[in-house]
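One chain of protein is taken out of this complex; the other chains stay put.
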Amino acid sequence: MDGSFSIEAKGVAMSACGLVGLTGAFSGLRRMFSRREETPKIELLDSGYVSLVEGWGSDERVIEAARMSVDKGFLGWGTKDKPGDERLLSHLYRHRHATPFEMAGLIVEVKLPIFVVREWMRHRTQSYAEMSARYVPLPNENYMPTIERLIEGANTPTKNKQAQGNGKFLTEDEAEDWLYSLESVYRHAQEVYDDGIAIGIPKELARLPMPVARYTRMRASANLRNWLGFLTLRQASDAQEEIRVYADAVATLIAQRFGRTWDLYSEGRKGV
Amino acid sequence: MDGSFSIEAKGVAMSACGLVGLTGAFSGLRRMFSRREETPKIELLDSGYVSLVEGWGSDERVIEAARMSVDKGFLGWGTKDKPGDERLLSHLYRHRHATPFEMAGLIVEVKLPIFVVREWMRHRTQSYAEMSARYVPLPNENYMPTIERLIEGANTPTKNKQAQGNGKFLTEDEAEDWLYSLESVYRHAQEVYDDGIAIGIPKELARLPMPVARYTRMRASANLRNWLGFLTLRQASDAQEEIRVYADAVATLIAQRFGRTWDLYSEGRKGV
Amino acid sequence: MDGSFSIEAKGVAMSACGLVGLTGAFSGLRRMFSRREETPKIELLDSGYVSLVEGWGSDERVIEAARMSVDKGFLGWGTKDKPGDERLLSHLYRHRHATPFEMAGLIVEVKLPIFVVREWMRHRTQSYAEMSARYVPLPNENYMPTIERLIEGANTPTKNKQAQGNGKFLTEDEAEDWLYSLESVYRHAQEVYDDGIAIGIPKELARLPMPVARYTRMRASANLRNWLGFLTLRQASDAQEEIRVYADAVATLIAQRFGRTWDLYSEGRKGV
Partner (left out) sequence: MDGSFSIEAKGVAMSACGLVGLTGAFSGLRRMFSRREETPKIELLDSGYVSLVEGWGSDERVIEAARMSVDKGFLGWGTKDKPGDERLLSHLYRHRHATPFEMAGLIVEVKLPIFVVREWMRHRTQSYAEMSARYVPLPNENYMPTIERLIEGANTPTKNKQAQGNGKFLTEDEAEDWLYSLESVYRHAQEVYDDGIAIGIPKELARLPMPVARYTRMRASANLRNWLGFLTLRQASDAQEEIRVYADAVATLIAQRFGRTWDLYSEGRKGV
């Protein structure tokens, strides 16, 4: 897919303009965007991706659910001259009437490093199905940050003091050297894993040396309310960049299906 | 302390008479038991522990909650000659009337390897607070299995085929050698971590080489119903031994506080 | 309505052959079945219904989610001669590997009496949007049981002693008389409600006399795992008949979309 963009099935040629508003968040990341039929797949980091498995509901369904309380349904979006149900959607959103947003959702498939999935799974309102290193050999892929990522992480002061480096200025050479030594741990760990398997040690124990940078794969399902809660925490500026790019990718999928809810969220950047 | 038992490193002798019935579950594990005042602490694996932070409710509270439905309260446990509320507790348990068991619970503090905490946190009905490697240097402790554990894992056929070794017979020498090489990965990873920190790489990235065998620490809170669900899955014979010993330790704490519910569970070995 | 099917406004007549296997569960209930395109609607009790709003996932998606653990996907259902993934589905179901069943779900719209919605909403894993009597006048519809229902309820001994009558034999005349007096309470309550509204009392207080037999309307969303848990409790023989018929209707919708999971459930009649 390398670098080019596929054109959307439904026949509306798309540039990625619709995503321009988001690209800022992605800057500096090797990342591609592709779509195969109904399942957009967003590649990110060095070996990761987020792809859409399935969605349900819509902005209209959210309105329908909210209107249950007054025994009515969706009445139509407004026009420039005549406002419509976008006002109710906005009201729900701003006043945190969150339950109607539970009547829609998305299932995604994600390939991501263990230290990222560890943060992700703190969200207990999602459903998960993950690859198990007890049962299958771990694919030999580990997250390698770019030199730029290391340098930015080390040298850019952030508000989140605890997540910062020790203040020493990191040079490009130092960063490159460290990446070499990082890769050597990855290789070392893999050798010991392979040796263990070869002599009969079960996968559940052979995995002990595996680094937290190791890639794994999962599916995650959540309703729209809970995805917005996830984005609120994981797109925040103090979230670790490696999970932020995944949150940005999920956001893209949400924006595609739930455009009006997405607009309200991205104005306020706060989950319902 | 009446009775004597194992003596904890920290040096407080304790009686463990109340736990005799459970010791079968623990056989073959290096493990010690200590108590300091109100907070029993159960040590297990090579550097792990489970300790009680706090509990609430009781077997009697479960009865009280169940009796809400008929507008009554706890009427008293029976004697040999005259049965009492133990019959209701048993009825609730056997017929999976689970909600009354939500009116009691435990908070525990646990030190455990990352690959174990990953399994633990699949239980989304618990509340968690965990140490973060983004914020604090990881303590340099990694789980080292015993030679016996490796050999048993490799050479004992189990029903859980997928979690088994490849069928090769593992000798003690091979196991010992592998443990040496495992330790060398641990050392290697730590060096690269330390180097990263030294040159200014933030902890959130310096941690990439850390093995999943690394110890972390957390608190977990759940109600009795959900603890029993946890035990059902994690004390099961096809659960990985390394999480099973933690589940056994939690079970000990539950048995101490909720003796009658524990008896029902351990007869049926199924959560409500 | 015994036997005939109403044809919905939008005009697509349907046979209900696909449901023949389930009709046993519905015997003795006044009930109609209609379909408008994609949204089957099952009428039940005297004024209630269950209709499908939307579903997601499938039996195949459950397999896909389960196969994440071994890094594979759906491999195909078997034939008579060559078994396939129905074996995995059955394994998951029988061993209560429940999480893959969270990757599918249904949203339904339901019209039901207050005393039934009260039982329904004890299921805290569903999402709800309900009509609010604070905001809209309650439609003047209250559940009137049939004479047969009263007589069967009174005169048939059941295992659930607490939910039984006092043992007096109820005659048809007594039942009919009681229904008249029941209707007079409904009328009386409605008059006082209307009077309250007329003199300016807010709906939130004017509703005080409304009986628990009053109909309300809601949408409910849950994943497949949690629907099966709902069915397990609400299709059980000791569940009140008035919620059992709703559970049976939900079961019909589940059977239509998740045929293979439904077969496993209905064999074992136990949620995952």
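In this document, chain identifiers A, B and C correspond to the written order of the chains, with residue numbering beginning at 1 in each.
FYI, a contact is a pair of C-beta atoms (placed from the backbone, for glycine too) under 8 Å apart; a residue touches a chain by one contact, two chains touch by 3 or more.
Computed from a prediction, not measured in an experiment: that's the story for all the values here.
Engineer: Looking at the full complex, which residue from C:Ala154, C:Leu228, C:Ala247 or C:Leu264 touches the chain that isn't shown here?
Structural biologist: The one listed residue touching the chain not shown is C:Ala154.
Engineer: On chain C, what residues meet the omitted chain?
Structural biologist: On the side of chain C, residues 114-115, 118, 121-122, 124-125, 128, 133-135, 142-143, 145, 149-150, 153-155, 162-170, 174-175, 178, 181-182, 184-186, 188-189, 191-192, 195-205, 207-214, 240 touch the unshown chain.
Engineer: For the chain that got dropped from the picture, name the residues of chain B it touches.
Structural biologist: Within chain B, the residues touching the omitted chain are 53-57, 61, 64-66, 68-71, 99-100, 102-103, 105, 107, 127-132, 135-136, 139, 217-219, 221, 223.
Here is the rule we go by: only the chains that are shown with their structure count from here on.
Engineer: Fit chain A onto chain C over the CA trace and report the rotation angle, somewhere between 0 and 180 degrees, nearest 5.
Structural biologist: With C-alpha atoms aligned, the rotation comes to 180 degrees.
Engineer: Quick one: chain A and chain B, Cα centre-to-centre, how many Å?
Structural biologist: Distance between chain centres: 31 Å.
Engineer: Averaged over CA atoms, how far is the centre of chain A from the centre of chain C? Could you give it in whole Å?
Structural biologist: Taking the average C-alpha coordinate of chain A and of chain C, the gap between them is 36 Å.
Engineer: Where in chain B do residues touch two or more other chains at once?
Structural biologist: 122, 162
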